[in-house]
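I'd like to ask some things about the structure below.
With one protein chain removed, the remaining protein chains of the complex are shown where they sit.
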Amino acid sequence: MAEPHLIGEGMTGGYGRGADILHGCTLSVEKGKIAVIVGPNGAGKSTAMKAVFGMLNLRQGAVRIGGEDITHLSPQDRVAKGMAFVPQTSNIFPSMTVEENLEMGAFLRRDDIRPTMEQVYDLFPILRDKRRQAAGELSGGQRQQVAVGRALMTQPSVLMLDEPTAGVSPIVMDELFDRIIEVARAGITILMVEQNARQALEIADTGYVLVQGANAYTGTGEELLADPEVRRTFLGG
Amino acid sequence: MSLRAPLLFVAMALLIVATGLVQGWNLALTILNMGLISAIMSLGVNLQWGFAGLFNVGVMGFVALGGLAAVLVALPPVPDAWNAGGLRLLGALALGAAVLVAAVMAWKRKVGGRARALVLLALLIGGFFLFRAALDPAVQAIEAVNPSLTGYLGGLGLPVLVSWPVGGLLAAGAAWIIGKAALGLRSDYLAIATLGIAEIVIAVLKNEDWLSRGVKNVIGIPRPVPYEIDLQRSEGFAAQAAGWGLDPVTASTLWVKVLYAGLFAAVLAVILVLAQLALASPWGRMMRAIRDNEVAASAMGKNVTARHLQVFILGSAVCGIAGAMMTTLDGQLTPGSYQPLRFTFLVWVMVIVGGSGNNYGAVLGGFLIWWLWVMVEPLGLWAMELITSGMAADNWLRGHLTDAAAHMRLMTMGIILLLVLRFSPRGLVPER
Amino acid sequence: MITVENLHRHFGGFHAVDGASLKIETGSITGLIGPNGAGKTTLFNVIAGRLPPTSGRVTMDGEDITGLPPHELFHKGLLRTFQIAHEFSSMTVRENLMMVPASQTGETLWNAWFGRGKIRAQERALAEKADEVLDFLTISHLADERAGNLSGGQKKLLELGRTMMVDAKVVFLDEVGAGVNRTLLNTIGDAIVRLNKERGYTFCVIEHDMDFIGRLCDPVIVMAEGKVLAEGSAADIMKNEQVIEAYLGTGLKNKQAAETA
Amino acid sequence: ESHGETVKIGIILGFTGPLESITPDMAGGAEVAINEINETGQFMDGAMVEAVRADSTCIDAAAATAAAERLVTTDGVAGIMGADCSGVTGAILQNVARPNGVVMISPSATSPALSEAEDDGMFFRTAPSDARQGEIMSNVLMDRGISEVALTYTNNDYGKGLADSFQSAFEAAGGSVTISAAHEDGKADYSAEVASLASAGGEVLVVAGYTDQGGKGIIQSSLDSGAFDTFVLPDGMIGQQIVDDLGAGLEGSFGQLPGSDSEGATMFQEMATEAGINPTGIYTGESYDAAALMLLAMQKAGSTSASDYAGAIMEIANAPGEPILPGELGKALELIAAGEDIDYVGATAVEFIEPGESAGSFREIEIRDGAIETVGYR
Partner (left out) sequence: MTDILNALVALSNFVLIPGAAYGAQLALGALGVTLIYGILRFSNFAHGDTMAFGTMATILVTWGLQSVGISFGFLPTALIALPVGIAITGLLLMGTDRTIYRFYRKQKAAPVVLVIVSMGVMFVYNGIVRFIIGVGDVNFADGARFVITAREFKEMTGLDEGLAIRSTTLITLVTAAIAVALLFWFLNRTRTGKSMRAFSDNEDLALLSGINPEKVVAVTWLIVAALATTAGVLYGLDKSFKAFTYFQLLLPIFAAAIVGGLGNPLGAIAGGFVIAFSEVLITYAWKKVLEYALPESLEPSSLVQLLSTDYKFAVSFAILIIVLLFKPTGLFKGQSV
């Protein structure tokens, strides 16, 4: 089997000079597939995402995309390589309007961004109404929609989402998951962290359970959902 | 805490001692004395910024108010001036205050939108002219009394040491008024407001001659310590000096400075201990919480406005005390010399370089920056000599550079400041 | 009991809360749900004194509390958490909790200077209490970590932890569950029920996780576009067509139908 | 026995700060005198004089005190030429000069209050008293038949003192001052002052300021808006630079500055030009005189100890004796050495009155064809 499209292999590292948070954590996603990371709070899920995106100095391990080693690229360069990331917190430009937020997502694109923006507005209709409003004035769920919208604007080949559904209403969450499946079908690689784990694992091709910075369980979404131990300890029964 | 702070303090002490050994103890003590006062000022600012995140750029105003206290407390009253218009003046001031109180009360009344605004405006404008009508003749009469020497009401004729706490109170009173009005502002907006208020304080000091002679300055403020001349003339002291192996002149100048140093150090010690106790207590924790996140602190039941006001008053009072001490040390009040660069921004440099949020840092910053402020002048000259030493004596550039040597002073200050902050961006003794 | 009468809150021309009236019965765990941007957080902010209302009235046990500042409401026993975590980032996690209780002896300067003995005893008790709470939230290993360094979910736990430091009357929880691990959320749910039963706390809970709402809350109030759309038991609400259309969506309905089947 | 010794003189002026643009020339003036003395080789049996500069900052009393402290205790200066601004001058006097028994001669501190300061006979100044100049200025105006003026002054002890004394003299003589408005030096804009001055009106505008500070700004702004065409310029406002800068605008303006009907001023101007400093700079002549007086007094007392030579300063400055002009310091040294009396006239016609300050005779000038022309002496 060829190497997965995106792989963060044996990642070990932490913030600044502090202790290691990740201990040989490995995450990989095939092209056009969805990988979901679950785990208790503080397990290092967000840290792992940041590591894959180059926002953390890794002491060990490597990140490769399409077989190319990108461990030493800066985040901007990874954006140029087609990666997009929605961080868990402070994931919008608060004083810019919704529309400008979306434009910033498409910063590196030179083609016409109107169609993509229309798609985002179709996905999150509320944003269309609020497009002239400063994103910082939005409700929590609306901000989250802006954040995901911004990443979609990149038209990435790899999409990384850190808890995209936190705080969004059920109806939007369903839409969002549907959309994520759609995006993946279009050949985009998706790596996401979720606490709404059951819904997320239902659509996941691969699931990772991270505990204390290391892989605890790995399997297909169904396998993990079926594992009673995993269900009880991490998915809330 | 690590060894860093104590080591830095030892290094600072060594710097001063070295200054004493190389350049003379008089100079070292002069620097030490102002260093002590600077440390107090920087503690005051640290209280506001480091503890509570209040961006007060009006330090100069509070320092000046402290200075005013020294005049109002320690100078003898001028009876002629009091007779000429003292009571009338007090009456006018009371009238002015009454107008302001009435205006504030009118403002607080919740009813009557536009009508209230009109009433308020009428009250303020009418009140202003009434106030001026009452004040101006009194002022004229007072200022006419021997203007080149007095022309003001004078002080209370009390010992100058009394003016230190009074300076604190005066500054605290001003801070209360300012805080009531302006503490709703955040960050740089509060900064410019306090800066403006400081400018207003200085404008009043410069132009209200009846109060403290304005730009004509008050000199000869009595001292809390003996005069060198008197010591030199005293038999006993001369004998003492001989015992120390010093001539009376040197001995007297040193002794006076040592006495000042003792007084200042005592004040600094008290303020430092109180600040340190406060910082380490639940009160300090509450303050830090407010600094970190006002919204959350208020939701956790902390009265943010009241606490801001409290710490603003405290910090300002400390600056006021330092101001009174400084005026005492200078022996004169010269309103024209209060410049933001020196009395506000330099103090801020002390706090930040020392390490904001840390009392020891603030104190260290006070000493170090003051030492530099004084020593960059010879350092700058020396650097300039070094640069030009290779050049021919009649070299045009050499002449040009030598002429500009005085400006090496600020440049050296800038470079050292940048270097210090480069190697410890969070200050020499960071908060944590 | 908290009553909200015809409350309005406008931002410019936008009516975020647009004439909402509702009651939170003493001793209940009331759920507050609604689409994103329905005005739930804004309503909380107005009740808790963070935002002044444009018009309308809020009372607590018959007393008018409209527009009181947050710190006074806190003293009246009204606590709230924030949807977007508001930790004290440069303080340790333990300090974040220890600062919460009101009227601590050491919070006056006089005592800070001259009442060291009294403070010490109180501090010890506070620290113990804080450690208990941290233990419960499974983050006791982080007690001495700077709160700014916590993970997203841990910050939400800390938000919740603060409400556990004091004896409150009414607690407003704004999406404490978002970003919190579901297993832990269940434990938290149990704790809420326990506080409600044993200590008589009143809760008002905003949450988008319908399992959580369904398990805990009765009644559930649904807001949409700044108004109250529906009110009733969780089961009723989940069957309400309007609510399904505006909020729950068919996806979940189908799923639930499948699950019940 | 002092042969070959070096005598140090401190020059404390605000080399940085508000007066930084005039202080280099002041220091230069003092150094002209020092060099002149050194070239004669006759000072105190061949001792050399060395100038040590220090920065008074003009505004920071504490920094100035520290700088003076260093001069006195580290460098061991025998006297201080300075300081410039009255505030720092007072501080240095009280905290350094008096305690250590060092003479100070200030070329520019004019505050009347300094006359009353306790100085143990250690403090002198070559700048004229504000009070005297006020009277002279009033006379100049009256003689020209001008009875209504607007007045602006720089908001410090110099400006305020001069404005007050002028106003009372002028009003006593029957003139009227329509407005007396302060201006701050070194500010960006003077429209507000000029607007009020223009509104109050007056035949001429009296500007008690400094040539390269607010005073110039006020005149510039008045000319621009056509508020006034004639200006009355006291000593601080007179200098070739401002005449050059403002060109025709100053034509016909007049004023007065310390100076007597002696060649002293002209001679000093020549010497200064040769030494490469601006000869018409404010207080340069006073600085020259301050340094010269101090050194001549040492010669007279045969000692560099202040307690010895402080008393000699008054003697040297005043008659009787041979008049001494700039460039004649060598002659003065010789005369003193020969035990004869001298009467130092210097660049500014120094005449000291108690307690050690310049009595000041004044030179009336008018700007004609872009030059400062002397029209008489008072």
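Note that the chains take the letters A, B, C and D in the order they are written out, and that residue 1 is the start of every chain.
We adopt the following convention: a residue touches a chain if its C-beta (ideal position, glycine included) is under 8 Å from a C-beta of that chain, and two chains touch if they have at least 3 such contacts.
Note that the coordinates shown come from a computational prediction; the quantities given were computed from them, not determined experimentally.
Considering the complete complex, the chain that is not shown touches A, B, D. Of the candidate positions B:P6, B:G184 or B:G262, contact with the hidden chain is made by B:G184. If you put the hidden chain back, the residue from D:T6, D:S176, D:S199 or D:T273 that touches it is D:S199. Of the listed residues A:P4, A:G61, A:P87 or A:G221, the one in contact with the hidden chain in the full complex is A:P87.
Within the full complex, the residue among D:G121, D:G186 or D:G330 touching the omitted chain is D:G186. For the options B:W25, B:F55 or B:W164, the residue in contact with the chain missing from this view is B:F55.
In the full complex, chain A contacts the hidden chain through residues 53, 55, 74-76, 79-80, 84-85, 87, 90-96, 100, 103-105, 107-108, 150, 154.
What chain D contributes to its contact with the hidden chain is residues 17-18, 20-21, 24, 155, 178-179, 181-184, 186-189, 191-196, 198-201, 212, 216-217, 220-221, 224-227, 241, 245.
Against the chain not shown here, chain B presents residues 49, 55, 128, 181-182, 184-189, 191-193, 195-197, 199-200, 203-204, 206-207, 340, 345, 348-349, 352-353, 356, 400-401, 403-404, 407-408, 410-411, 413-415, 417-418, 421-422, 425-426.
Criterion: only the chains that are shown with their structure count from here on.
Both chain C and chain D are touched by B.
Between B-C and A-C, more contacting C-beta pairs join the chains of A-C.
With centres computed from CA atoms alone, B is the chain lying nearest the middle of all the protein shown. The distance from the centre of chain B to the centre of chain C, with each centre set as the mean of the Cα atoms, comes to 46 Å. Rounded to whole angstrom units, the spacing between the C-alpha centres of chain A and chain C is 28. Each chain gets one centre point, the mean of its Cα atoms, and the points for chain B and chain D are 31 Å apart. Taken together, the touching pairs link the chains end to end in a line with two free ends.
In summary, the structure contains touching chain pairs A-C, B-C, B-D. In the complex of the two chains, the chain B residues touching chain C come out as 274, 277-278, 281-286, 288-289, 291-293, 295-304, 310, 314, 431-432.
By the touch criterion stated above, chain C contacts chain B in their complex at residues 48, 50, 69-71, 74-75, 79-80, 82, 86-91, 95-96, 98-100, 102, 104-109, 111-113, 116, 119, 122-123, 162.
In the complex of the two chains, the chain C residues touching chain A come out as 11, 33-38, 40-42, 83-85, 138-139, 142, 149-154, 156-157, 175, 178-186, 208-211, 246-252.
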